[in-house]
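Here's the structure we're looking at; comments come further down.
One protein chain omitted, others in place.
Here the chain labels run A, B, C and D in written order, and each chain numbers its own residues starting at 1.
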Amino acid sequence: MTETLIATLVSGLVLGSLYALMASGLSVVWTTLGVFNFSHGALMMVGAFIAWTVSEAAGLGLLAGITAGTLAAAVIGVIIERLLIRPFYGNRNMLLITVMTTLAAMIILEKGAQIIWGARLKQLPRLIDGEVSVFGTTISAHEAVLAVIAPLVLIAIWRFTVSTSTGRSLRAVGQNQNSATLIGIDVPVAFALAFGLSAALAGLTGALLGSIRFITPVMGADPLVKAMIVVIFGGLGSLGATAGAAYVIGIIEALLILWLGLYWTPFVLFLLMIIVLIFRPNGIFGSAE
Amino acid sequence: MSNPILQTIGSCKTFGGLKAVNNVSFSVDQGEIFGIAGPNGSGKSTLFNLMTGIPYGPTSGEVRFQGNRIDKWPAHRIARAGLCRTFQKDAEYPELTADETLQISAVYNGRRGGREAMRQSARVLELVGFAAKRRQMRSHELSVYEKKQLMIASALVSRPAVLMLDEPASGLTKPEIAKLDNLLIDVNKSGVTILLIEHVLSLLLSVSQRLVVLNYGEILAEGEPGDVVKDEAVIEAYLGGRG
Amino acid sequence: MDHLLNIVDVTAGYGSITILRGISLHLDPGECIGLFGPNGHGKSTLLHTISGLIRSTSGTISFDGTDITGAKPPQIVNSGLIQSPQGNTLFGDMQVFETLELAAFSRRARKDRETNIQKVIELFPRLGERNTQKAKTLSGGERQMLSIGCALMCAPRLLMLDEPTLGLSPRLKEELAVAVGKIAESGIPLVIVEQDVEFLMSLADRLYLVEHGEIVREIDRANAPGHDEVMRLYFGEHTH
Amino acid sequence: MNPALRNIVLPLACLAMLALVPVFAIDGYTRHLFVIAFIYAIIASNWNLSLGHCGVFNFGHLSFFGVGVYTTAIAAKTFDVNPWLAILFAGVTAAIAAFLVAAPVARLKGIYVVLVTFAFSQLAMQLVLSQSYITGGAEGIVRIPYLRLGDYSFLKDYKLGYYYVGLGLLVISTLFLLAVTNSPFGKSLKAVRDAEDYAAARGISVSRQRVLVIVLSAIFTGIAGGFYAIYLRVASPEVFGFGTLSLALSMVLIGGAGTTYGPIVAALALTFATESLAGLRGFEEARFIVVAVAMILVLRLAPGGLLGLLDKLIPEKRQE
Partner (left out) sequence: ADVIKIGVLAPVTGKAAADGQEMVNGAQLAVDELNAAGGVAGHTFELAVGDVGDASADAVATAAERLLGDRAMGAIMTGYASGSNFEIEMMAEQDMVYMISANSAQTEGIIKPNPDDFGTVWSMTPSYAGYNTEIVPVIEGLGADGKLTLPNKKVAIIASDNPYSKGIADGMVESFKGAGWEVTENDLLPFGEINDWRAFLAKIRQNPPAVLINTDYVSANAATFMTQFMEDPTNSLVFIQYAPSVPEFLELTKEKSSGVVYNLLGGVLNTPTNPRAAEVLGKYKAAFGNEPGTYGPALYEQVLIYADALAKVGDPSKRAAIGAEIGKTSKQTAMGKIQFDPATHLSVQSNDGVPIQFYQIRDGERFLFYPDQYATGEFAQPSWMK
């Protein structure tokens, strides 16, 4: 019994780390710019495909692949910001319109990827092959690595946005562009920066996912939903909240799978979330006004 | 002869450690103009908030209005009961015109039919001196002053028993303040009780019949405006040298 | 003519509406000018245009000899032309101190950030007390203080205050007057938009009366019409 | 352009044209496209009521449609209720479902609503899939009875009947929306959307308006779902899928959130735009890209939506 429980907790942590990675980028643009980027999943997909092309097709090795994927996603992110977000700053319906434009971006990226790479599944090799045993439960070494990388990445971004002047300027721009401008922040640059950062995270996540899931044009859909859930559920306040939520959801999910089986887990998970949000309308870690 | 229409009894509002309003009790008589002054951050607006339940009620203490305890009522119910406030930050419905803004206030309070509501709106807008030619403009295009006018008008059109104004004169020119002065007197004559938060002394002192001064969330002084402004503590905390 | 700030025949507005109809004014080093006039007649719009938030449709604005018409706001701020906007809400979810630190954003400002913060706190002790509170929960007056504080953090070489006394208690008004006086003495030239004419006259060397987006009257200390004159101007025009 | 022209003459003219379409479009395919477009137009314009007018980010709107689809399907197939009645039932059940969602949502702000409503639609889908003995699970319900009037079968005449039923529903739904949005209630929605506290301070109950608007937006969405089921004679879980959602959403936003006719125009435009490209071989993915790009262009040229674009072309002279 206890070892199954430990096994569950371990896989919960791994899940949590994955979710944290998926959500962190989304959280960055959301908490800074108040833009909900529906192309975030697609950016992961692009990262994965580029990584695959560089690493497998071109045979330059996995690390080169991952780097390329991250960078490529970042570039595309900046382009998306420039063409699909920037024109709508200050529009009263900005949130809604950008939902639409980023959805459009998602479509373009997914269909584009299908034209370029075709519909057949692809997969990357793992960072480290084989399994490691944590507290007597075997998980793939690759996922173990992810579980370590995720928190590090999160802490890095968090430090950046709260305690560096640049990081703060991103938050400022999101909250009041006029004031930001009046203290000399270059709003467009800030927006581009935030978006590039977020997209880079997406690309990295995608490239890492590409080794444990299959790379297809629509592979981003599920992570996007997960990320959305985590970000909102955590409370839109901060990255900390996002990370917290990621692990909470991960572990709850694992436990539910253990007790209810895979079939009813999503159902109950959603139910739980609705209930929590009814009682904590600003998310589990959101600061109550 | 005093018949209080609005009372707070030991009202408190705390934010974490901070006691923004600390055990404040006073009562406002039917038909008077009641002034509230105090240094910045002394809890005036918070007092309005907890009385109107927007966005929060008191942490503890009672609020009584026309004999009922209202501190647990939802905000809109309090408003309909006739406790109508304005905000310190200018608030507006960006996409609605002045007419529409007033129309909904009228309908959701007096529950009067659309046409009647329109007539009312026109009257009130004129009363507050809102330029007729601007009535069809969307609120977000209005100037700061016009937004203020509109906010007061929308309060008046919902036939309040008590009108609560949070710094209506801030940012107004002398002439505008003069107009506001007259307006308040007229409204008050028509039987509306007025609560007035104001830093513009000329206005505050000329209209209010009674005055409380808050400091650090507590009542520092209360009474005839004339006397209150002579109070040493008030001068020290609020008025400063000019007196 | 080497005015520090020189505005020649500027027109500007929002979309199809023109607000400023050919405004010209100037300010010399070490000088302090005041703008007053009825609400909604374009004072804030003028400041916005100077800061580059709104593009002027014609006319030229030059600061410190260089033409900044249509320059980008960050450039303008970097050159030390700072504005504290009207009724500002600042960054709702940021704490008071964070905001002040951030305000020293331009390279020029960043180097003496710490000393400036101290200055601001001296000026508004209240901000010290509230240092970790979120801006959106500050009281009206506190917000006003923070807004001015930010402007000071930007290491201004010319400071524009839009209705700085808005919502300040009488006592604080006095203190602010003193403070602004100090700022002026410290050699920073000022443009002050203000409704409280006493406040204005106690500080400004020259006053401009703004109406319908035009300068209708310039009042100089020299040919000072005196307080009542100004008042009359004021009451005189209010039937329009 | 002149408001009267814009709000009355133009729509009536369009309606007249739509009424005449079947005279020229005699083939089932074109008419089918119109029917589908009408259904999406109803979904989008009603969604716009909660999303555009009241700012409630209800991402569960399509699940009201789904509820409608299955209500009618089950009523007509399993309990052989008359299809016409079954379609009306859909409106009722959808409204009830909407009330269930609205209750928790009413207290939530902005983006949080997205999560709860999205979660709700997922729950709905899971229920449909798991209760396969009622809903047919992933297989769905097929061979649903079709519409008849007397002994006239709507399967005849290349969908002529369905065309006019669809158009009729769209007209009724639009009149309903116009009535709502022009009423003080409609105005109060915008107030609640833009300034909650202010609205509350003027006696408007924020949560009540939210609940109401969600329920109202569900009625015709559900009916449209019912019609969809009867028309295609199938109910399958894909209606809860993300594809339909994003399509409808794009119609709302391209049409212009907050306008009544916008989403309808967009629905027709998008349906035919996508379809006109659908025939091309080897162009299957590219066609989505083209449409997406078109969407972006519209949004950039007219953030106010298609109708906004119309106003730009024919600028209305503003009264100073």
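Here is the rule we go by: a contact is a pair of C-beta atoms (placed from the backbone, for glycine too) under 8 Å apart; a residue touches a chain by one contact, two chains touch by 3 or more.
Keep in mind it's a predicted model, so treat the numbers as computed, not measured.
Here the chain not displayed is in touch, across the complete complex, with A, D.
Interface note: of D:90, D:232 or D:249, the residue touching the hidden chain in the full complex is D:232. Only one residue from A:60, A:95 or A:258 touches the chain missing from this view: A:258. Taking the complete complex into account, D:36 is the one of D:36, D:103 or D:178 that touches the chain left out. Only one residue from A:70, A:140 or A:175 touches the chain missing from this view: A:140.
Residues touching the missing chain, restricted to subunit D, are 27-30, 32-33, 36, 39, 126, 129-130, 132, 136-143, 155, 228, 232-239, 241, 243-244, 275, 278-279, 281, 284-285, 288 (touch as defined at the top). Not every partner is drawn; the one left out touches subunit A at residues 4, 7-8, 11, 15, 111, 114, 118-121, 123, 131, 138, 140, 212-214, 216-218, 222, 254, 257-258, 261-263, 266.
One rule holds in what follows: only the chains that are shown with their structure count from here on.
The pair with more inter-chain C-beta contacts, choosing from A-C and A-D, is A-D.
The centroid of the Cα atoms in subunit A and the matching centroid in subunit D are 31 Å apart.
Separating the centre of subunit B from that of subunit D, both taken as means of CA atoms, is a distance of 43 Å. In whole angstrom, the spacing between the mean C-alpha positions of subunit B and subunit C is 29.
Of all residues in subunit D, those that touch two or more other chains are 258, 320. For subunit B, residues that reach two or more other chains under the stated contact definition are 55, 94-95.
Only residues 30, 36, 83-84, 87-88, 91, 93, 95-97, 99-101, 103-105, 107-108, 111-112, 114-115, 221, 225, 228-229, 232-233, 236, 263, 266-267, 270-271, 273-274, 277-278, 281-283 of subunit A touch subunit D when the two sit together in their complex.
Contacts from subunit B toward subunit C in the complex involve residues 15, 37-41, 45, 88-90, 141-146, 167, 170-176, 178, 199, 201, 237-242.
Those residues of subunit C that touch subunit B in the shared complex are 14, 17, 36-40, 44, 86-87, 89, 126, 130, 137-142, 144-145, 163, 166-175, 195, 197, 231, 234-235, 238.
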